[in-house]
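Here the complex is missing one protein chain, while the rest keep their positions.
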Amino acid sequence: MRLVLHVWRQTGLDAPGRFERYEIPDASPDMSFLELLDGINESLAARREEPIAFDHDCREGICGSCGVVINGRPHGPQRATTACQLHLRHFTDGQEIWVEPWRARAFPVLKDLIVDRGALDRVIQAGGFITARTGSAPEANATPVPKRDADRAMDAAACIGCGACVAACPNASAMLFVAAKVSHLGALPQGQPERYGRVVKMIDAMDEAGFGACSNHGECMAACPKEISVDLIAQLNRDLIRASIAPPREGKSWTGTA
Amino acid sequence: MSRVDALTHSLVGKKILMAVTGAIIVGFLVGHVYGNLKIFQGPDHFNAYAEGLRTLGAPLFGRSHLLWIARAVLLASIAGHVWAAYAVTRASWHGRPVPYKALHQVETTYAARTMRWGGVLILAFVIYHLLDFTFGRVNPGFVPGDAYRNVVASFSVPAVAISYLIAMLALGLHLYHGLWSACQTLGLNHPRYNQLRRGAAGALTLLIVAGFIAIPLAVLAGVVR
Partner (left out) sequence: MDLRSRVPAGPIEQKWDAHRFEMKLVSPANKRRYHVIVVGSGLAGASAAASLAELGYQVSCFCFQDSPRRAHSIAAQGGINAAKNYQNDGDSIWRLFYDTVKGGDFRAREANVYRLAQISTAIIDQCVAQGVPFAREYGGLLANRSFGGAQVSRTFYARGQTGQQLLLGAYQALARQIGLGQVKMYPRTEMLDLVVIDGRARGIVVRDLVTGAIHSHAAHAVVLATGGYANVYFLSTNAKGCNVTATWRAHKRGALFANPCFTQIHPTCIPAHGVHQSKLTLMSESLRNDGRIWVPKEAGDRRASNDIPEGERDYYLERQYPSFGNLVPRDVASRRAKEMCDAGHSVVPDGHGVYLDLRDAIQRLGRQTIAERYGNLFEMYQRITGENPLSVPMKIYPAPHYTMGGLWVDYNLMSNLDGLHVIGEANFSDHGANRLGASALMQGLADGYFILPYTIGDYVAQAKLSPVDTDHAAFRTVEAEVRERTNRLLAVGGSRSVDSFHRELGTLLWNQCGMARTHRGLEDAIGKIRELRARFWKEVGVAGRGEDLNQALERAGRVADFMEFAELMCVDALQREESCGGHFREEFQTPDGEARRDDDRFSHVAAWEWTGEGKAPALHREPLAFEYVHLTQRSYR
């Protein structure tokens, strides 16, 4: 199949960028979107031109490295699918495709389609963890966890940290990412002692990083390759309210959520 | 930062403030629309009600005292709401300095996208509205204390009535997203009831807006004169 790509090229941090046009006469519907970019880079190499820079690693939809905005949609048109798992059979012959990087103040463009997502790491560093020094752990089965809670925790923990939620959000808000981690740890007994301190620290770090505010557009959920639900955003807000006006004593024994 | 600071300083905190103040204003509106509908029972009932508002809480409270307290709360709410709205809107605009060629949106609604300018419109309306009925500055035939006459006088001017209708529509959109959004912001969600939230927001919005709209329409139609 024939495809026309307009790819954002930008030589470096705060350099001006522009769309470059590339025509691919012989793409195969079985190719992944990243393999399409590989193909363009092969031909660029032959012409001794710089390849299109884009992040990728696992190409299995799990590492969260890849991520480009395809025709205005982070990770492209297919639901619950990362760019690396998106295959060309979802495009039509002769289609024009516009490819852009994630755009957010908190995600500065480093080159072409590569952005710096360090802000997400900083949010986790601020409190997205359970403090459990190596060696200090009790026997694993000492604390039973209701299956329902374990499953809820897993649903939230499926987040791959790709940042598509931020890219899709009209406000460039990172609420879904933060909500996912807060809900994952908050759903488990192990996460209770730090629960309310955690949410305050993470929200602080989120604002620090320059993300926008959530006004409940729901675009993040639509773009999320792991289909993290905006219900978790409500949960995050509830935890913050609880933390601010009625914080239970730290270490208070666990009493379920939601 | 301390936990309470998190509520006042963080963006999420500001959203919560908006939700709370928004809810207070909604509360006022419910009462307001209920009172306004007495207009259909004729001048005496309606003016009695307006008068009643002033003698509310008597003899415990002096004339208009309770009303002023209510007004103060309302004013504070609107001020807080607008301040927070400005803050979060600013943060969000800063959030994406370089725009997309075109962000293809799939989930959001027209109502959600128009919260900001819709809000500004509502603010403008409220100011005009106060000058109209409370201070009588822009009212064609203002008679202090005769609310009924003031309303009829004002809505008899088609341009005014129409602009009221438009304002009501803006309000409707704002409430439709706002009420649902507030549930999210206040963490009012439960797997079992989540689907109901949008419906409920729609219903309440409909009641309020329909109630308000009925009045200018009635005046235009000559039902109320």
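The letters A and B name the chains in turn, as written, and every chain counts its residues from 1.
By our rule, contacts are C-beta pairs under 8 Å (C-beta built on N, C-alpha and C of every residue); 3 or more make two chains touch, one makes a residue touch a chain.
If you're wondering where the values come from, they're calculated on a predicted model, not measured in any experiment.
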Which displayed chains the unshown chain touches: A
Selected residue (touches chain absent from view) among A:Leu5, A:Ile70, A:Ile97 or A:Leu120: A:Leu120
Selected from A:Pro74, A:Gly161 or A:Gly212 as touching the chain missing from the view: A:Gly161
Absent chain, residues of chain A that touch it: 12, 28, 30-32, 34-35, 38-39, 41-42, 44-51, 53, 55-65, 78, 80-81, 85-87, 89, 110-111, 114, 116-118, 120-121, 124-126, 128-141, 143-147, 150-151, 153-154, 157-158, 160-161, 184-185, 188, 190-191
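Everything below uses one rule, namely that only the chains that are shown with their structure count from here on.
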Interchain centroid distance [CA atoms averaged], chain A/chain B, Å: 37
Chain B residues touching chain A - in the complex, by the definition given at the top: 1, 3-4, 6-7, 9-16, 88, 91-108, 112-113, 115, 177, 180-181, 183-191, 194
Interfacial residue positions of chain A with respect to chain B in the complex: 19, 69, 71-73, 98, 100, 103-106, 109, 168, 170-173, 175, 196, 200, 203-204, 206-207, 210-219, 221-222, 230-231, 233-241, 243-245, 247, 258
